[in-house]
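Complex shown without one protein chain; remaining protein chains in place.
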Amino acid sequence: MLEVDNVSVEVNGVTVVRRVSLRVRRGEIVVLMGPNGSGKTSLAYAIMGHPFYKVVEGRVLLEGEDVTKLPPHEKARRGLFLFFQNPVEVRGVSLLDLIKAVFEAGGVSGAGVEKLALETADKVGLKKTLLTRGLNEGFSGGEKKRSELLQAILLKPRCLIMDEPDSGLDVEGVRLLADFIRERTGEGACFLLITHYPNLLNYVTPSKVLVLAKGVVKAEGGMELVEKISREGYNGLV
Amino acid sequence: MKRFRERGTTGWCEGVSLGIENLPFEELPEVSYRHRLEITGKVSRSLVEEISRVKKEPEWMRNLRLRALEFFEKARIPQWIPFIEKIDLDEITSLYVKPDVEKAEKWEDLPEEIRRIYEKLKLPESYAKYLAGLTSVLDSESVFIGVKDYLRKLGVVMIPMEEAVVKYPDLVREYFSRVFPYTDHKFAALHYALWSGGVLVYVPRNVKVAYPVEAFFFVGREMEGQFEHSLIVADEGSEIVFIEGCAAPRLMRESFHDGMVEIYAHKASKVSFITVQNWSRNIVNFNNKRAIAEEGATVDWVEGSIGSKFTVTYPSTILRGEGSNTTSTVMSISRGGVVKDTGSKVIHAAPRTTSRVTSKSIVADGGVSIYRGLVQVNKGAKGSASYVECESLILDEKSQSHTYPIVHLLDDDANVGHEASTVKLDEDQVFYLTSRGLRRNEAVSLIIHGFIRDVLKKLPFEFAVMMTRVLDAEFGEYGGVG
Partner (left out) sequence: MSVEEGFIGDSPTIKHYIEPREYLKDVEESRREGLAGGGVSVAGGVVSGEAGSAWHAPGCSSIYCQVHKTLDPETLVVDAGPGPHTRVDIDVGEGLLPLNLELSLLDPSLRVVEFNVKGSGLLSAWVRIRGGSGRRLVLKLNLPKGRTSYIGVSEECGGYSGERAVILESSRALRVEEFIRVESSSFRVKNIVVAENGSKLDWETWGTAAGDSPLLHLHGLAVSTGGSTTALRGVISIHKNSRRGSVVYGLDSIQLDGRSLMQPKLEVYTSEVKEARHYARNVRFTADQLFYLSSRGLSTREAYFLLLTGLAKTGVEDPEVSSLLEHAFKQILLKLGLPG
């Protein structure tokens, strides 16, 4: 379970998120929507612990433990995963290198990882050559998302924050994503889904929808909120 | 007009330290195919003194010339110049040529033959249409100086360099030869001994000149030397675009051009310097260009190098002030027995400075293209970033392309990258285009245009058009040969 309790986030001294609270229980999907610049990604980064996105107020709890001040890797080891909207390029480090390193850091032998990774690459439709190239270097938008998905599958996190996972993916890719979310929620994982378009929500059903604007929660509801936004945009809500 | 303090110095270099490291010119190892530049003949002291006398220069300038001459005589030919071009100074009979023309401020006042040349080069048209100022140097003197009222009203000073020496001695003394000392290399020294012509442009504080100004250099005769010196000083917060155009008719024998441009960009100013060089095939062209950028200033160099037999030019910028930045975009064509030795030098001497260099060259028919670049990050220049990108297109097996980058990182907090590649004409691309109905030479033209598109974008429209036409003329038939 992920709890965000009255969290405010500052970037470069500017408040970009103000007193946001939300809770995602096991097996639950909570959707966070909002226009550009509303603070969704800032919130995601702050929850994960990016050094430039400071939580200046409130707490973040993972399975009841206050993880607000922990560095990102400690949060990751406790089961938190951030599915990046725009994963950074890392020259010289391949996807395979990264997975192996993470497994080894977690005390699991790297042997057999390669085989597993290859199988998973097939499942998510990621070309094998991309496993050994520099991470995200020259990857298309869709390939970057599939690379994130592959990591999410292999690392088996318990609580996932997904920042616009469907943008840039074709129909096939979106369905894969949806299958993954459904499967994992069935296993008790929790999802905080940040999305701009209601695309993915044709396939998965959130239990709650929050609308963020200018760093503040402006509306709360269910799927009917999503439908309203599809029809009318954010006018009237923000 | 800003008053300049008299510096209590006698010599040009005493007292003021600009913190310029001696720009290191890399010594190339001795390899058999390389020759060396030879300068024979003498420059007589009396000639230098005569030049100074005719120009009615103050003593400090004459002394500078003579000291430079001394240095020139003692200095070695820089080892890094790889090709022999024999320049016999005795043969270059006219190191100083005063054209028999009175300086004019209106086109109509110029003698007819001269005016016709300029009309052919479309200068009067350019001046009328889109330049704020134009100075035209014929042989060794400025013959035309047009400064529109627009400039005058802004308080911008644009006058021939010799006049500036007399009219604004403090200003000149403060900057002249401070950006580029004569001790830098032999040809810089030669330049200082013989300099004549050129322009001083001073832009007052916060003045943003909306239209470009141009200096146009024309070498009228063969066996001639041209040594113009331009000095551009942009005061705090000012902005100016300066265009330098060069041409010469098709001469039978060599002429030698050893010009210099010094730019001083004060805090938060912006100077763009554009050179479109289309010297004829027997000119040996040295172009010494350097700028100093103070805090938050920007210096942009753009160079389109089409002509000449042998060109050596390295626009350089010293990023002395925090947050200053510079870009350099160079495009060179070497067709036939032409050598283009071009590049850029950037010294990051302050924190958070940035530079970006793009160089594109096309070689064909035995041409040689050399890119030499230096990016140096001095200790203390934290948070600086530099990116250099060079691409060279070789069109046949007779030609050569060499890249010699130097990256010196004396501080460990800098983000620096240099990438270069040499490519040949992609026959797959040609095939694709011809399969769509283009003739081979049209396809090749298209590919070449695509190759230099980024550079063309930075040139003023008229020049971009001219460059395109020249490229078509030069390389159009590249397709034709099987």
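We call the chains A and B, going by the order they appear; numbering starts again at 1 in every chain.
Rule of thumb we're sticking to: contacts are C-beta pairs under 8 Å (C-beta built on N, C-alpha and C of every residue); 3 or more make two chains touch, one makes a residue touch a chain.
Model, not experiment: these values are computed from the prediction.
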Chain not shown: contacting residue from B:V203, B:V346 or B:L395: B:L395
Residue among A:R25, A:H73 or A:K127 touching the omitted chain: A:H73
In subunit B, positions touching the absent partner: 21-22, 24-27, 29-30, 392, 394-397, 399-410, 412-425
Positions on subunit A where the hidden chain makes contact: 45, 48-52, 71-73, 75-77, 81-82, 84, 87-88, 90-94, 97-98, 101-102, 105-106, 134, 151, 155
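The definition used in the following text is that only the chains that are shown with their structure count from here on.
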Distance between chain centroids, defined by C-alpha means - subunit A, subunit B (Å): 53
